[in-house]
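Working notes, structure below.
Apart from one protein chain that is not included, each protein chain of the complex appears where it belongs.
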């Protein structure tokens, strides 16, 4: 049997790769860097990859809106897992370069945004050079000695996993301790992983018509069943400016009664519900389910209704 | 087999009796006047009566709050039908009494309230004498000739059905044309009549806890399933001032999918749901059901969910 | 100056009279029994009475729906106070009549409903004779000795205040301890009593159009401002069966910011809001106001908005 083949938003050394490395079942799989979220997901759709790890919230390397949009349209895909990666940055340079010699720093624009405070305090005169990724900034420094075209910066800001072969000039230089980015593992549609009690479900809702209070009516389907949302974003559908769909994560599994009833309700009142999967939460936090929305409450209510109907 | 025995809020000649007379299946039943709504329903509970006709909205004879309260507590009862009675009043007197001889008029206080405009215009000097019922006011006039204790009034305001044996001095003396009162036929719990597409369901909801927005959460269970309410009243539960239950009529039948799901939802989130029956509407008006809440929409959604669950 | 003239739902000795007696400002007023709620309110409208005490929730003597309907239409009226009366019943008879001699008992049907348990246990064979009011039942017994037409019952069930001149055969015979009935004092429109922090406001809302979820939209105006409703009833408007208005009591005073904003909101979205007054609660219970809906929160928000607007 061929090994599985997993993609990630590359290059080697990105936070997205760190996410894939943290996903145990991927340990024995071939791991492939992809140049963009879109290309990664296209490769999953075409069967070239079995799954791809992509950022979905708050990513340093970008890709979040690209991920949301790519999941919302085209051939269906399914989220089968999520990974949280603590975002910590290191300042790296080739061996022999001291921090006082750093005149220019390369990194991805989103990465730079997260170390600006440290830079202002420690390297106030350093020039910023944008790069395609944090990992790419480090990679160019590594190959600098062997190329006729060295990068225009002396040091790079990157994830600790991207530091190999370089000297770490400073650690933990992010302005926000405790920053975390969320990634999801996406594959072709299939059975959802079994419920664990600590699950999330992701859907995209397409409204039948746009009117004030329309979103409210959709959200009531969650509230009425005691379902907690954890992410909500309106995204342009691409058909016309002003036409939106809603990308939503919520607590619970498609096999939970409250989730099943909410999904059926949304199915009835929307133009379309795109089910993107139920999967275990990375943080293992059990869903907080009011007693009135527990599976027992649903089966009791069904028994009662059956008796009323005779 | 013994004939059925039906009660009504009496005496003979009330609008409630008119309602029972309009209920075809009661034509072959024995019909019994009851002195109060409470006694009528108590007799149904005890098995003495098979069913009782009682006012539930806007009654001339009173009894509405008594009906709501009696249905809300105690041994369960079930509404199996409703009747609408146009409310028209006549002024009656014993043969030989002319309208210019009328100095005092007897009727139930609620009846008097509805002819006050006519009285002010036509009998401005007439004294009002309250009686236990509109029909009772007429009955006393009928028996006046044969009693040592004649009533203290010369004419009565009552329903046309109560006028027999008396002269009608004026017809249609109600201040509001098109007034209608609604009555329900109540029996012991059993199977609901089959769905007709033009049904109503009556329930009493007991809240788990009283808080701002609590009622709102209950009503969203109807709105989220496209269910139209036709009557809503908060009633004190009797346990303490400030503790309420909600007496509600809505369109649809317990066997309709949208109604079943709404009832299950309410069952989950309330302390108690008292189901008081699904029954055909007296006016035959088909339920207005949005396409998204039709039985087909529910079964499509269930099929879709089953596919998602695999 | 002439004394004030206050009416009440009579006759002398009803629970409604007990409510008026409990209203201190009425102590120096002339007090007049009225034969019905409608006539009492008509007399207030015409100027014949300065105010009238009428039942509004759970009354033993009836009149609740009559009160709601009479307040909803016609010349405006205003509620200026409320009174709670504990409902306790006594069994009374003329001096010399023992409980073992009681063969028939007279009282108002709603009163009978509340002592049925005691009667079944203590006077199982007594016949029930309905009367126009609990007080009237007692009054007829009092006058029995001096009339050629004695009542057809030996004992009466009434309020303790109606027992004078009769022997009390049994006290506290109500099946529910802690029953309480609520009465309101109604006058012609004028300034509301000053806010006390423990106030109620009464309104009637007329919907612009009837549709599913319509009531929900109205109630959100209360919920969005942290306002707790204490009574809600849909009432037919009388124009046609199926056309409803909503009679609502809620916590707070028209001068409270949250109440003012809610009333303006309802005024905007309804066909009509009939304001029936803000008045101190009988139980003195302070309104439970979330911090976010306190007057300070409103004035802070207004200051902030003024700054945004520049």
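To keep things simple, chains are lettered A, B and C as they appear, and every chain counts its residues starting from 1.
The definition used in the following text is that a residue touches a chain if its C-beta (ideal position, glycine included) is under 8 Å from a C-beta of that chain, and two chains touch if they have at least 3 such contacts.
What you see is a predicted model; the values in this text were computed from it and never measured.
S.K.: Could you tell me which of the visible chains the hidden chain touches?
M.R.: A, C
S.K.: Can you work out which residue in C:3, C:284 or C:310 touches the chain that's missing from view?
M.R.: C:310
S.K.: In the complete assembly, which of A:121, A:191, A:216 or A:286 touches the absent chain?
M.R.: Looking across A:121, A:191, A:216 or A:286, the contact with the absent chain belongs to A:216.
S.K.: Would you mind spotting which of A:19, A:42, A:71 or A:90 touches the chain that isn't drawn?
M.R.: Considering all chains, including the one not shown, the answer is A:42.
S.K.: Which of C:118, C:206 or C:298 touches the chain that is not shown?
M.R.: C:298
S.K.: Which chain A residues touch the hidden chain?
M.R.: These residues touch the chain not displayed: 35-39, 42, 57-59, 62-66, 69-70, 84, 109-110, 112-113, 116, 128-132, 148-149, 176, 178-180, 182, 211-213, 215-216, 219-220, 222-223, 226-236, 238-242, 244, 246, 283, 290.
S.K.: Which parts of chain C are in contact with the chain that was left out?
M.R.: Contact residues on chain C toward the absent chain are 191-192, 217, 220-221, 223-225, 254-255, 260-261, 263-265, 267-269, 275, 292-293, 297-298, 300-302, 304-305, 308-310.
In this section, only the chains that are shown with their structure count from here on.
S.K.: Chain contact graph: line, ring, star, complete or other?
M.R.: line
S.K.: In angstrom, rounded to a whole number, how far apart do the mean CA points of chain B and chain C lie?
M.R.: 22
S.K.: Quick check: how many Å separate the C-alpha centres of chain A and chain C?
M.R.: 60
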